[in-house]
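Only one protein chain is missing; all other protein chains are in place.
Showing chain A:
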Amino acid sequence: MGVISTDSPDSAAAATARPAMARVPLARTVVFGAVALLLFLLVVLPFGWVLNNSFHDDITGAWTLGNYTRIFQSVDLLEPLFNSLLLAVATAVIAVGIGVPLAWLVSRTDLPFRRTIRVLTMTAFVTPSFIGATGWILLAAPNSGWLNALWRSLAGAEAGPLLNIYSMTGAIFICGIYTVPYSFTMVSSALDEMAVELEDAAATLGSGTLRTMLSITIPLVTPAVIASFILSFIQGLTLFGVPAFLLTPTGIPVVTTKLAEFYQLFPPEIYMAAAYCMPLLLVTAMLFWMRRRILGRKQFITISGKSRAGRRIALGAARWPAFGAALLLPLVSVFLPYAALLLVSLTRAWGQGLSWENLSLHWYWWALFGNSETHTAIVNSLLFSTFAATLCVMLGTVVAYIVERRMVFGASLFGAVTTVPIIIPGIVMSVGFFAAYTRAPLNLYGTPLLLVAAFAATFLPIAYAHGGSILKGIGPELERAARSLGAGEGRTFLSITIPLMGGGLLSGWFLVFIPIIRELSVAVFLITPKTNVMTTLIYNAKDGGNYEAVCAMSVLLLLITLALVAAAGPLTRLTTVRRTSRKSGRKTAPAEGVLPT
């Protein structure tokens, strides 16, 4: 029962008495110290180095503002900025223009096969856009693309190509269709969460369907629409893979590909690259600030497959035409590119055309077992993602706990630092980790640790926000009860909080693992042949011309991702069910007055 103070309460000394046990426990110091150190290493240090480097000259290493003035004086450096903005605006317009009507159709109307459309849109969601771009290169490259070949066979051999994916239009198209799922998800969950009663109340007051939609439904989802526009804009601005695949070959630079170019120069202009990150960071920071203003603290939308129970708007004769239109997105983002990738990956040599003799699983065997490079990349991808997701969820959860329960003075600073990576585009993260960890005393270049750390840092905000939202659902008195029974802070966290988070933690792990395994831009400057991952291997192999192998790797990555997405739901549910009510069918003692559960 602690140390007994022997002060008499009535003595003069009692006036300034201090309970003898008010010391800070050692364990607490160690945990907070470790969290602070990790946050420093994962967030503060890389960002600090980028900032520091941006003020240094690449050749002399001296302090300078020259890098920044160069950005605004050189057309070479201004043009990518304008191209990036164009790509971002166009992406956002497409994403919202398609995503919002699609969300309305799926959430609010009697569209046929709504669930299927939802699932297909989710499939587009988890498809890395650079793999979609690879598929579309097969479909719409100016000469060899299948759709162009088909066009020529219809219009005559002398007709020019119908489509050219290697263009700004092509890049906008790809970025757009793979960003639609973001706006779709945000708006459809806003529609799903909206209480049916709000619309019913309008109906009982004599408002018709259209009137209700205009004066109730649309105003209520407007914040979600604006927020999804901002998010899509950021996607278009910060994507690296798609422009690298589609724009670099034709010499159209954007900010992200220009950054990669600085690293490929000889000697590389790494300090210049750091400065060139800043306009990008400035814009994303501003946009996230706006989004926060609009959405409040609700930063992430949980993906749920639940559909609304209320009445649906009857589309009538427009039902099937609407279904056809709703299928367009899955057609261009899933069916066509997947089919192209699958077919090419299954041919021994693509040039020989489609025939039974040419079909084989050769490239899969080759990728998995035959080639040490691809084999290593696959193993690395799985290992790094597992470790990174675990580290990310552990750290994110602990920080969320410290912040949510205000365990220490300045806890919100921990939260703020943990959220910073959300404004840092993947490619900038890569620049930051390269800057911070390719020098003494922490030279991690070439080690798996560097990639694991970079991945974990990038997705830390997701793990943190997810952990926070679970913790909000767990009343602090469940923990206080344990404290009052004699459990310390650590014991309480481990035996009460963690089990109660249960399935939520697992779903958080998947929520982080899936984007990590498909992440390209963060890894791009950090890999070495030994620490290559699947995404960077695909990225680097695309110029080699071995399209069959690239496609086989892409299909493998897609399969892994889709399998994980499919497994996440049931696994999470399994752990969640176990913690609430166990089968009451099992031998339970007959009890008086048990309420039905």
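Note that in this section a contact is a pair of C-beta atoms (placed from the backbone, for glycine too) under 8 Å apart; a residue touches a chain by one contact, two chains touch by 3 or more; residues count from 1.
By our rule, contacts and distances are computed from a predicted model.
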Hidden subunit of the complex - UniProt protein name among "Phenylacetate-CoA oxygenase subunit PaaI", "Iron(III) transport system ATP-binding protein", "Acyl carrier protein" or "thiazole synthase": "Iron(III) transport system ATP-binding protein"
Absent-chain contact - pick from A:G370, A:G488 or A:P529: A:G488
Identified contact with the non-displayed chain, of A:D76, A:E197 or A:E477: A:E477
Sole residue of A:P112, A:P499 or A:P529 that reaches the chain not shown, by the stated touch rule: A:P499
On chain A, residues whose C-beta touches the chain left out of the figure: 1-2, 4-9, 14, 16-22, 475, 477-478, 480-488, 491, 495-496, 499-500, 502, 579-582, 584, 588-595, 597
